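Shown here: the complex without one of its protein chains, the others still in place.
Letters are used for the chains, namely A, B and C, taken in the order the chains are written, and counting of residues starts over at 1 for each.
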Amino acid sequence: MSKGFKKRIRQENTENSGFGNRASGRFINKDGLPNVKRKGVNVFNRLSWYHTMLNLSSFRFITYLVVMYIFINLIFAFIYYLIGVEHLTGIDKSDPVNEFIDVFFFSSQTFTTVGYGRIAPVGFLASLVATFEAFLGLLTFAIATGLFYGRFSRPRAYLRFSDIALVAPFQDVTALMFRLAPYKNNALTDADVTLSAAIEINDGETLRSNFYRLETHLSKISTLALNWTVVHKIDENSPFFGFSADDFKNTNIEIIVHVRAFDEVFSNTVVQRSSYATEEIIYGAKFVPMYYPDKEKDSTVLDLDKINAYQRTEMPVFDTEKL
Amino acid sequence: MSKGFKKRIRQENTENSGFGNRASGRFINKDGLPNVKRKGVNVFNRLSWYHTMLNLSSFRFITYLVVMYIFINLIFAFIYYLIGVEHLTGIDKSDPVNEFIDVFFFSSQTFTTVGYGRIAPVGFLASLVATFEAFLGLLTFAIATGLFYGRFSRPRAYLRFSDIALVAPFQDVTALMFRLAPYKNNALTDADVTLSAAIEINDGETLRSNFYRLETHLSKISTLALNWTVVHKIDENSPFFGFSADDFKNTNIEIIVHVRAFDEVFSNTVVQRSSYATEEIIYGAKFVPMYYPDKEKDSTVLDLDKINAYQRTEMPVFDTEKL
Amino acid sequence: MSKGFKKRIRQENTENSGFGNRASGRFINKDGLPNVKRKGVNVFNRLSWYHTMLNLSSFRFITYLVVMYIFINLIFAFIYYLIGVEHLTGIDKSDPVNEFIDVFFFSSQTFTTVGYGRIAPVGFLASLVATFEAFLGLLTFAIATGLFYGRFSRPRAYLRFSDIALVAPFQDVTALMFRLAPYKNNALTDADVTLSAAIEINDGETLRSNFYRLETHLSKISTLALNWTVVHKIDENSPFFGFSADDFKNTNIEIIVHVRAFDEVFSNTVVQRSSYATEEIIYGAKFVPMYYPDKEKDSTVLDLDKINAYQRTEMPVFDTEKL
Partner (left out) sequence: MSKGFKKRIRQENTENSGFGNRASGRFINKDGLPNVKRKGVNVFNRLSWYHTMLNLSSFRFITYLVVMYIFINLIFAFIYYLIGVEHLTGIDKSDPVNEFIDVFFFSSQTFTTVGYGRIAPVGFLASLVATFEAFLGLLTFAIATGLFYGRFSRPRAYLRFSDIALVAPFQDVTALMFRLAPYKNNALTDADVTLSAAIEINDGETLRSNFYRLETHLSKISTLALNWTVVHKIDENSPFFGFSADDFKNTNIEIIVHVRAFDEVFSNTVVQRSSYATEEIIYGAKFVPMYYPDKEKDSTVLDLDKINAYQRTEMPVFDTEKL
């Protein structure tokens, strides 16, 4: 960090970031969640299992459901086995393994309420357990229905951010820019972006992070159908005013991005966050266009694989001594 | 396009349309979705199947469900058949076709959890497959429940737009107008409309589209129960100021409409978009009223079939040379 | 209507009511819905059956479900009967009535997926129909699940409005007032109210309704837990300035009320509308308080049955000639 640069930051530290000066590490993870661990309060109160189930990948979610299904059936099979196979009709009593297999399948036929009846409870105890298993089965599928619906219908922005942010010449100055694009068949309108920066400042003795709001060249767009290149002009109002390539490399910077838009399918506001840390900022590069007219000239093609495509560019030289 | 008219556009091009100058073809399709094709990213990540299922017509949605139901049962029937019909009780073993028919129906009785029991699994393998089929059946219906609910409960504006926009005399100038009306038994309030225009400009060498915000005579209304005629006055602030009938015919114009209202049944904001291209703009015509008092004079009748009804009207002649 | 009073209305007619001058009868019904009939477009497109099902009373909703259940079972019973009872096992073939009764119950056991198996399909056709009936049954209950959830979870304000609006002395002038109170165990905050008036004006030849926005003494309150008396001061800015008791009686007036609040249980904005017509406005009366401290003095009691309680009051005499 060039010694003199702290003086160059003219904007005042904003206090309402919600992060304190004693916080450490990245503030916002790449996936948009704050980098905070919670302690105290027991784990059941601290975790919302619904939020957890909503954030699982589809594959893990299905796996959990299947494992739980097998596990519940094993428990009930064990209970029926303890009660005694003589309280179930139609059991293959040739040997204990076959008995257990049959009570396991009886359990699953009860839990799913298929109830073929080939195996059926006759005694009081077996009937009672089966009564509760069927009830539990239905409630479980009621909960699964809610989880499936919660998972699909959860409004999400489905935005892809470029992995890197670039510093490039822009109009008569330079600008920090990154881009984002919607990658699914949703329809976003009235999008706006809020940028802030956490810059680590060495004020003689301690390291502390200051927060700055970054202005954007265009902070709102009407229809978010193509890619959107978000541009923060590095002029006098920017905390990066006068930063050299080395300043960008040697200062701990984190650009925090917060995008908000209206999804017309969900009729709901959706948000997505991301962040760019020092090592994800490239000085002296500009993005290559990622959309073009299609062959028939009657539509526009957005090539999502080009979102990170950039090329090197010459940077103007500023006389930082004069700043 | 009359050569001189570009100079006449006094308003500045707005940059925040979200569409670039290199985009081609209509920007917003008639149904309100952007005219953009996405490429890159594999198709599974690019399509939100939930958004897709929500946008299907009811008929196609039901058809998909039925086809999927038959398909899944065929697959399971095939599996049971491979395992061997001797592992199912009650199968009609007169010939292979009857066997397959019986395993198919056994599969459907398992998948729907009817489980009559006339046909029931006895071996380990058949029981295991049946266990998973019943589980899959319940999850499938859990998903179907979510899809049905997602489809009905999706907040939609249910607005019908006139197919055409008209240019008619209005107050002391002319105005571009179209109308819209709610056609379902929903209750919309606090409606507002945003209009913008994409106008293709030939600046000597290249064709490019500029975007302009269009002001509306009334941009908000309290209760959207009757039809709403949206009026854009073509005065000095309009990019169409001084356009002749020929200018309207020969310039590539697209009027992009964005309506937002509050639905009191869903308690949610709903939006609907549409657009009018050059060929959908009629110069010198005005709309015929589409609502009138009913016979008993105690209510108002809105005749939705008249939404496109217009009549020709004389246009004032402007001395465009003076503009 | 006193001849001179039209001149006294100083406020300008607002154009954005969304109702035209040719509309007739009450604008907003007492239940808050606009008094408009729709014509054209076929009835299936014009009615959102989901909105219709959501607005039914609980009793009618349940009745519809039961009737539909019996009806579907009768149709399927008829189909099975046509196919022939010999394709079902376990049918009581003593006489045609018993046969029909048994196929009816077989149908219901299939539709609900109970599937005892005492009666079970054996032929291809009966099995096929049963396969589809079970599928239809599950989809029907999937839809019912959605409807039940849609009905409970629909955000509603649950406000009770006083049946009448009063004109009473207020501060140094008079005011038009009515009151409203939440009657359910929901928690409303940040409530605001918008008032407008439709006043029928006889301008010599035709009768037309003009719309005016009415200012309210307090238009927002933080917590809507007790009753809220909404007060419109009749001062110079009011269209009712100078109205005598006779003017209120002889003019066609409609006060349109729009309340919006945030429900903390649904975490959603809820709205409710109502209206007061000429015959529901009482001149010279004021409301009796409807809440009081409870006996232990540690809570407040809101008596909802008193919402319409008022007492006559003396009105100040204004020299309307001077206005």
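One rule holds in what follows: a residue touches a chain if its C-beta (ideal position, glycine included) is under 8 Å from a C-beta of that chain, and two chains touch if they have at least 3 such contacts.
Note that the structure is a prediction, hence the values are computed from the model and not measured.
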item	value
Among C:75, C:207, C:245 or C:304, residue touching the chain not depicted	C:304
Touch criterion as defined above, residue of A:253, A:270 or A:304 at the omitted chain	A:270
Chain B residues that touch the omitted chain in the full complex	113, 115-117, 145
Absent-chain interface as seen on chain A, which is shown	15-20, 22-28, 32-41, 45-48, 50-52, 54-55, 89, 110, 113-117, 120-122, 124, 127-128, 130-131, 134-135, 137-139, 142-143, 145-147, 149-150, 154-156, 194, 196, 256, 258, 266, 268-271, 273
Touch residues of chain C, complete complex, unshown partner	65-66, 69, 73, 92, 101, 105, 108-109, 112-118, 141, 144-145, 148-149, 152-153, 158, 160, 183-187, 189, 191, 218, 220-226, 228, 262, 264-268, 289, 291-294, 296-306
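In this section, only the chains that are shown with their structure count from here on.
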item	value
Topology of the chain contact graph, where touching chains are joined (line, ring, star, complete, other)	complete
Interface copy of B-C among A-C or A-B, judged by whether over half of the contact pairs recur	A-B
Intercentroid distance (Cα basis), chain C paired with chain A, Å	40
Between chain B and chain A, distance of the C-alpha-averaged centres to the nearest whole Å	28
Residues within chain A bordering two or more other chains	113, 115-117, 145
